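Below is one structure, written out as structure tokens; comments come after it.
What you see is the complex with one protein chain gone and the rest in place.
Let's look at subunit A:
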Amino acid sequence: MAVANNELEKVIIQSVMEELAKKGLLSQKGKDHVMAAAMMDTPLVPNTESEEMVTFPPQEEMQISNPFNADAVKAMKKLTPARIGIGRAGTRPKTMSLLRFLADHAVAQDAVFLDVSEGFLQRMNLMSVQSAAVSKDEFLQRPDLGRRLSEEAVKIVSEKCEKNVQVQILIVDGLSSTAIEANIPDLLPALMQGLKSAGIKVGAPFFVKNGRVWVQDHVASIVNSEVIISLIGERPGLGTAESLSAYMIYRPNETTVEADRTVISNIHKGGIPPAEAGAHLTDVIQQILAAKASGVKLNQQK
């Protein structure tokens, strides 16, 4: 018997064998013999347990039917991340373009509206407190509430956090819980290790839910650290929802302005990879500690 060399052939042989066996026309031994002869090395799985799934075609694929100059369209697609060369159905987008757009927007919305999971915080051994914004709706509509801790959080931070350390690290969900879960597992250990190796005294990092950048000023006023750094989820684009920023400030007070913060943004696997960012942030924090200044004031000293 010839070797069955494609999936369809294998399926046909197997169904014939099964039919014959059902009708008692083929013993198990006979069936095994035929299967072996057909060199069906892997047993076939029924379709219901199939690993097959529907996925999007590669983004770079040119979707225009009968283009005037296919190579030119392909070349154009390489020049920009914009959604071009995507073709149309009448005046409307093709089904895959529509669904890809919906998927990208869905990922962005989930990053904004879903919380960082409890399981993740436990695995990372992070204490969790909340800003004064009690829900995502309130957080998004009231930027002022996300800039300070809730009363309960103030109590917890006062009781549990070590005071007068050199550096306090905050993990803040901001506008992307996805960015936290994607980057913190590599970023936080790298940063902790870096600071430890440099002999810098660091307080236990903790998580702030529904927080904005300015919440670090409130935390700093309680723990009295020299430097406070927030690792915070950025507003997701349709391209990625995983981008994270680090905001650092030296002893913030009532007169602090935006320009006093040092910012490193675009931390994600397609930008500054999280482990690398850990090393980079260690360097920046050392500079801030040495200069006793951050933001524009730090740059002026350089």
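Note that contacts are C-beta pairs under 8 Å (C-beta built on N, C-alpha and C of every residue); 3 or more make two chains touch, one makes a residue touch a chain; residues count from 1.
The criterion applied here is as follows: contacts and distances are computed from a predicted model.
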The complex lacks one chain in this depiction; which UniProt name from "Putative spermidine/putrescine transport system permease protein", "Ethanolamine ammonia-lyase large subunit", "Sarcosine oxidase subunit alpha family protein" or "Amidase" does that chain carry? "Ethanolamine ammonia-lyase large subunit"
Which one touches the absent chain: A:Ala72, A:Ala259 or A:Val296? A:Ala72
Can you say which of A:Ile64, A:Ile156, A:Ile264 or A:Ala291 touches the chain missing from this structure? A:Ile64
Touching the left-out chain: which of A:Leu175, A:Val215 or A:Ile267? A:Leu175
Considering the whole complex, not just the chains shown, which residues of subunit A touch the missing one? 64, 66-70, 72-73, 76-77, 79-88, 90-93, 97, 101-102, 104-105, 108-109, 111-112, 137, 140-144, 175, 235-239
